[in-house]
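What follows is an incomplete set of chains from the complex, kept in their original frame.
Chain IDs A and B follow the sequence of writing; residue 1 opens each chain.
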């Protein structure tokens, strides 16, 4: 029996390196299968999604993943605009959705929502993003991308740049990287530094430096992970424009990087990375999106097949 | 040939006891089939839905039902917000949707809309709720739940509590129960009594008492069917709060009931039933939702297979 069978995927903190490597191996298997064999993995199974916070991107990634392994998806893509759900408790909505599906995919604004849903549901629950820190499938997608592109994770120097305060992606990635021996450089404007209440827990897992200057370690990085800086986070626009400009990854910055530095981005991108970078061999953010489909397919396949696939 | 093949499902009044029992038998067969055999029932068939009144719950129940028997669903989940449909007649929309699908599922605010659609469409039409009284698939789901949980319907004492004036669910259930020998107790605030223009027709089919006091027959009931009382129905909030409080089904009320009284609710529930009741053996509202998936799958399977399944 595979250890992920019927298990919830709630937090990246619940995964150790051995488990992550098993998921990576399954993902590689999915990639290597031909489409018709791939579709046997979840033939006729149903994914039910509940998005309390709309995220077209994440929803489509799960939908495409499930379709690629032969299953189908149904659910509610934006509960806030769903008239009939008004006033119904999360517990009731989860319970009903469990009846309609074999696996539940939940997106919610609140920390702890997925763990709560998993207690209510008798079907496995996959957290598709919750609260301030958790987005485990994104972290697994990101770790897989690093492993796939660099052939290893241990020993790498990884820069993470942009808004490190808001956005659960960065926190989940850091907790995931905690399973490996990496050096992390965090680069952000002063006001968008990683939250101080998370620093303690992250420090227990990995070493990182903090800086406001993207050029400080740029020539040492094996991976540069870029995130979006949102205008809404700044009290005045002038400050925003100044900050934004100083972190744009373009061909100029690329010249200062190691020749084989891998550039990643969780997408959507606005203008943090110039389009001319897309064609370079360093740009791996679309590959990363593709791997997101396959890692999710792998997680769904492991969750729904007693003996794996 | 099965008698439901290519037939419309418009009104619960069109079904006699023998027909209902046939549907129940098919539903039990669906429940007993393993998933891969189940999926052969409507393999590759397409359900087309047209919701002129949004109802996420009912739509997902049909979608999940169709998926469980191997078919797929497409359609319009909220026509009022569908820009391109503006000004198009119901007849034209139905005609087009008939081209796109093997069976049509229609939800509409107007009485008679489904019968009209059935005349236009050359594909079978299933009424997913229309006007003030008709919700035949909900009634079949409710009757099946009673039969499944109590092993019979004849001879039961059934209480129906809450808003009996608005909400087509109660009317359809009453018409459906008219096929059986049951004693019905209707419990509601004075202002939410069953509509006087329906009383005459219901009286022809079954005997019922009316009361404002939920405790009056509570110790005799075999089934308590709870419905939601909506704030919007009351002229002032104080009146609403008073009424609402007096009908809440909690552990206290449960103690006064027969030990094996079955508690049902069409869902969504707000606070008509306290969450602590959920864990009791009496609570069957989530089972009822599950049976809803299977009764709908059964109806779809019968409608689309000449020789049944």
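Convention: a contact is a pair of C-beta atoms (placed from the backbone, for glycine too) under 8 Å apart; a residue touches a chain by one contact, two chains touch by 3 or more.
These numbers were taken from a predicted model, which means no experiment stands behind them.
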item	value
With 2 chains placed, the number the full structure-file assembly comprises	3
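One rule holds for everything that comes next: only the chains that are shown with their structure count from here on.
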item	value
Contact footprint of subunit A on subunit B as seen in their complex	35-36, 39, 54-57, 60-61, 63-64, 67-68, 70, 72-73, 267-270, 275, 286, 289-290, 293
Footprint of subunit B on subunit A - complex, ascending	43-44, 46, 48, 72, 74-76, 82-85, 87-89, 91-93, 95-97, 99-101
